[in-house]
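Worksheet: one structure, shown below.
Yeah, one chain of the complex is gone here, protein chain that is, but the others are all in their spots.
Think of it as A and B in the order they're written, each chain with its own count starting at 1.
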Amino acid sequence: MPDAVPALEARHISKTFGELEVLRDISLVVNPGDTISVLGPSGSGKSTMLRCLNFLETPDRGQVLLAGEPVGRRADGRLVSDKELAKSRARMGMVFQSFNLWPHFTVLQNVIEAPTKVLGLSKDEAVARAEGLLAKVGLADKRDVYPFALSGGQKQRVAIARALCMKPDVLLFDEPTSALDPELVGEVLAVMRDLAKEGMTMVVVTHEMGFARDVCDEVVFMDRGVVVEHAPPAEFFGNPKTERAQRFLSRYA
Amino acid sequence: MTGTELQMLLSGAWTTVWISAIAIVGGVPLGLVLGLGRVAGIPVLSQLLALYISIGRATPLVTLVLLLFVGLPVVGINIDAVTAGVLTLLLNTATFNAEIWRSVYQSFPRGQIEAAQAVGMQKGAIFRRIMLPQMSVAALPGLMNEATLLVKASPAIAVIGIVDLTRVTDRISARTYEPLPPIIAAGIIYMIIIAGMVRLQRVLEKRAAKWSA
Partner (left out) sequence: MDWDLITNSILFNPAEWEIVLNEWPRFMRGFSNTLTLFAVSVVGAFLLGAVIVNLMASRNPSVRAAGRVYVDGMRMLPFLIFAYLLYYGLPSLGIRMSAWTAGLLGLILYHAAYVAEILRGAWSQLPAGQTEAARAMGFHGPQLFLRIVLPQLVLGSAPILGNQLIYMLKDTAFLMIITVQDLTYAANSVQSMYFVPLQPFIVAIGLYWISTLAIEGLVFLVGRFARKRGLGRA
């Protein structure tokens, strides 16, 4: 779909933390329905890049566009209001490495909080939607449980349901399986695989090479704050062009 | 001690209880406002609050209640003893509560706030729905501990003539010429009050912690 407006686009994003330049002129195009995985060694800036997309980190320079509309910053460069930014964020779901469920809410309350308070859904509507999603991630029976009683994999699946319940246009994943015990990684990846198949638009920062190779439409490889390669998975894994990517793959793949 | 004296004792106890209760109930939200104001990073205000809290922590209640009761009328604020007493306890407990609130605010997990931002919640809603309920539970032991300290410091208001549970023992012994029984009785009543508060704290903590392992 070359003519379609990208679901999400980043243009020339830069970010420094003090002296350290973590992102240098990053650009990224995510087309509707695509799943993009962002790979790279730790410290490459990939998580910071992802967090710039919904302005959890404010990029120093550059633009983010959600379905063509600016996020976080107006065209003249000024930051938007808290309220306006919240509206954009409501259209992008995010799943964190450390789940970040709200411990004082039950599973169901975690999932319906934002749909009722931010989108203004009635409680019945939100509950119906949430129950469907909890069933989909295989946790229908956990709806009234508090997060402390869940395993890491279950927590992460609730976090995915929480993000999905907003019916977002794009889902951002920040190393969603890195904090999990190895035996729990599979259940989370399976849910993500299903979402990709259903045509959900996703940007996934990950270390799971299998997922990147089999599920994603495109791979973005970052190192030291820049995008080094950008290719379909078959090409990236089969025939990496740069020496940095070759070294990375020889170590992790 | 006769019936009249017992009645005096109980009325002194009641004075201690209600004056302390007002200070505690008011001091918790006031402390929250002061504590948040201190970390808000508003240039002059945050420094002023830090100074106020530092001085407030160092000021004995006896000195403060004298300052307010004797000093405020001079600057055109007429204040009766009971108001001065309540105000003293309120200001004092609020400074300690401010530090408790500040510390639970500063140790609140960032990730939960980010998760709320990521689903489009705004500052007010994040504070009300996500932070405040959890901060309240985290602050509860500290706030209750401070409340018992307040009750134990409350006899300071006797110095300006309020007949609280401590001062009433003077009144009773002026009638009976036997100071020991009313003092011991007052001590026992204080113990009952404090023990009740410790008990309440355990009940509240148990109830508040249903969502933590």
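What we mean here is this: a contact is a pair of C-beta atoms (placed from the backbone, for glycine too) under 8 Å apart; a residue touches a chain by one contact, two chains touch by 3 or more.
Quantities reported herein were computed from a predicted structural model and do not represent experimental measurements.
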Displayed chains contacting the withheld chain: B
Which residue of B:6, B:25 or B:191 touches the chain not shown here: B:191
From B:9, B:24, B:49 or B:64, residue that would touch the chain that is not displayed: B:64
Selected residue (touches chain absent from view) among B:103, B:136 or B:173: B:173
Missing-partner contacts on subunit B, residue numbers: 54-55, 57-64, 66-67, 70-71, 73-77, 151-156, 158-159, 165-166, 169-170, 173, 178-180, 183-184, 186-187, 190-191, 194-195
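The criterion applied here is as follows: only the chains that are shown with their structure count from here on.
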Whole-Å separation of chain centres (CA-atom averages), subunit A against subunit B: 46
Touching residues on subunit A, where the partner in the complex is subunit B: 54, 56, 82-83, 86-94, 96, 98, 100-105, 113-114, 117-118, 146-149, 159, 162-163, 166, 172
Complex contacts: residues of subunit B adjacent to subunit A: 109, 111-112, 114-123, 125, 129-130, 133-134, 137, 210-213
